[in-house]
Structure formats: structure tokens, C-alpha cells
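Written out below as C-alpha cells is the structure these notes cover.
Shown here: the complex without one of its protein chains, the others still in place.
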């Protein structure tokens, strides 16, 4: 039987953000915004620390936010944190993001016994446009 | 005519690390170790700030180091920094890396007028084993 | 000004399938099912020629159908065939597809002056489940 979706809410995700991830990843200051089974939305504040030459959000932060959001989406899918490791992550950078924060939406496409698939999108919080899309495979340990 | 490879050495790369990248990326403390035309090796110190639950180097830092190294490899290819943007980056995580620093080797596979292709490998500095391999496409602006 | 979406319908796409692609790709017998600006749906008949050991649709045909569908989706976006070349295509194989035909849905995410981004999904025609998802980058020539 599957775990009920209600078990993992934004508070549990926010707590996980402070426990599971490396301090350097925590420095992104991601905030859990909403959660449903197999889906999460995080908020990424685009502070000067994340902006590269050219005045845009650096791609490194986009990829890091994407990977992090998927770990949380898997938590909501399984109803608890389950040890896992990223196997593959492919990111396409559609357009630069500047002068606004970002939403990071992650969705679990499929989770089997040993593998899980998901997709992540980064969206400008003001203009609603897609800045970056990633697809990923996780190994469940 | 192509720029001579000798123009860009480790000092120029180290300076670029402090200028082109977001402060959050600079916090990785990457160090330019060697350079040749179209090739760079960076050193990534695996400090506690980069270690996630499980005691291993977080994948987010691997992807960030890979993307950063490719920007520098393109500098050595062109003989100068050329504005560019990452279009796509695909990363495979082969094995965890723990208890050692990492080498980040980037090589330009092909650079045309508008697109450049490259590959990056992260290797354990002590055991010499490949932890992560990435392939990437850049748009030259 | 952008070309009106109405210019390219399923008949034009079907004609393109017979002209632009290699005979070996034409042997997939893809059929244009529907079209809108930046979107196409193709039908892929899962004949014995496409089935591998294990009784499932071979992944090679999934990738080939995905790449082909995106060329047609770009036609609907631009209102005409525009010379282009695939730069990158990343495919995730979510579950096997057997005993049914497939829909191949392609959508253009963004098309700029020199690059276009898109995504493709293969869906079982009977069970409606996603078998494969791909993301891709094209260079516009």
C-alpha cells in the first residue's frame, strides 16, 4: 500500500531542506511553497550571491535547485524520506532569468522499486516564463 | 586564425574564477590546476560545506563544478573569455565521492561559430576513479 | 511577424514525412495525426519489425520517432520547413510499451533565432501511459 499523500507537507519539506542537504546547497535558501503527492513547488530567492556576470541567475544554481526539488518530490511520493541517489540529470536552459525570483516545480513521473524518474521546471516568479527544464533519474537505495 | 593556446594560463583562469562567476559558485573554492588549449583541470576541495547526508560530495557541487570548468575550457580554446551561455548539460553520477578532493577535467570537443560542445569528468584526487561525467552544449554569443 | 498556424496541417506534415527523412526512418510508417502551432501528434504503428527480444517496442524506434516528430513540430511553429539539425536529444525510458501502438506528441518549448528547444512524449495508444520522454535542442540553419 502506498503512503497517504497528506503525511508530507511543506513543514516537513522545509525541515528536510535543513537536514538532508549540504550546507552549500542550504545557502540557496530554498523555501518549500507547496506539496502534493509526487509534486513540490519551491521558492528560490534570486539574491546577488546567485547572479553571474551578465546579471542573470547562474545556471549552477538552477541545476542545484532542480536536483534538490526532486529529492523533496520523492519524499512526497513515498510519504517519507527514502535514501536515494541521483543517477542522471539533464538540463536545458531555455532563457536567462533576471530581476525576479524563481519557482522550482518538481514532479515524479514514475517511481518503481529501484528507479524513479522526474522532471523539474524553473519559472520566473514575476513573468511566469520557463527558464530551465530538467529531467532526471534517481536510484532508490 | 586561431588564438595561440599559450595566452591563457592558470593565472588567467584563476582570475576568471573570481570575476565571471556568481559568489555562490566562487564559494566552491575551485582552483585552476592546469590548462592547455581547449582543456583545463580544476581542483575542487571537498569541504564539509559540500557534503550531504550520507557523507558524500553533493551532486549539486559536481554539476556546478562541471559547468564552471567548461567556461574556463572555452576560454583556453578561444584565447580569451567569450560571452556564452550553457544550452544543455547532461550529467551521469557514476559513484559517490567521499573522503577526498576532486579533479575536474573539462575538454572542448568542438567549437563552431555559434555552438560549442564539451565534456567534463570529476575524478577522485586520491583514488583516481571517475565519480561523474557530464556532456554539455554552449551557445556562443 | 510569425507565420499563421493554419498553414501547416496534417497533409503537409504527412508529405514532409515522405520527403525529408531517410528511407529507413520512413519505414517506421509514422502518420501525422494532428497539428497545431508548435505541436504535433504522430501515430507510430508497433509492428513486429519494431519489436525486440522481450516483446517490447525497441528504444531505437522511440528515439527515432521523437526526433522525427520534433522536426514536424518545428514546421508547424515556423509555418514552413526550415533547415535545422538536431544538436542534442536526451531520452528517458519510463516503462516498456507492448501490445499496442504509440502516440508521439512533440511540442516546441522555445524557438529563437539560432536554437529551438522541444519535448516529446511517447504514450501507449491503448493504456494512455507514458513510455518515454525526450527533450531536445535544435540548431536552426
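Going by the order they are written in, the chains are A, B and C; count residues from 1 in each one.
In this text, contacts are C-beta pairs under 8 Å (C-beta built on N, C-alpha and C of every residue); 3 or more make two chains touch, one makes a residue touch a chain.
What you see is a predicted model; the values in this text were computed from it and never measured.
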{"item": "For the chain not depicted, the shown chains it touches", "value": "A, B, C"}
{"item": "Full-complex contact with the absent chain, from C:10, C:51 or C:125", "value": "C:51"}
{"item": "Contact with the hidden chain (one of B:21, B:78 or B:117)", "value": "B:117"}
{"item": "Positions on chain A contacted by the hidden chain, ascending", "value": "87-88, 90, 114-115, 137, 139"}
{"item": "Residues from chain B at the interface with the omitted partner, ascending", "value": "90, 92, 94-95, 109-110, 117, 119, 130, 133, 135, 137"}
{"item": "Those residues of chain C which, in the complete complex, touch the missing chain", "value": "19-25, 27-28, 48-54, 58-61, 63-64, 67-68, 83, 85-93, 96"}
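The rule is short, and it goes like this: only the chains that are shown with their structure count from here on.
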{"item": "Centre-of-Cα separation between chain B and chain A, whole angstrom", "value": "23"}
{"item": "Chain A-chain C separation of Cα centroids, rounded to whole Å", "value": "28"}
{"item": "Junction residues of chain C - those touching two or more other chains", "value": "90, 137"}
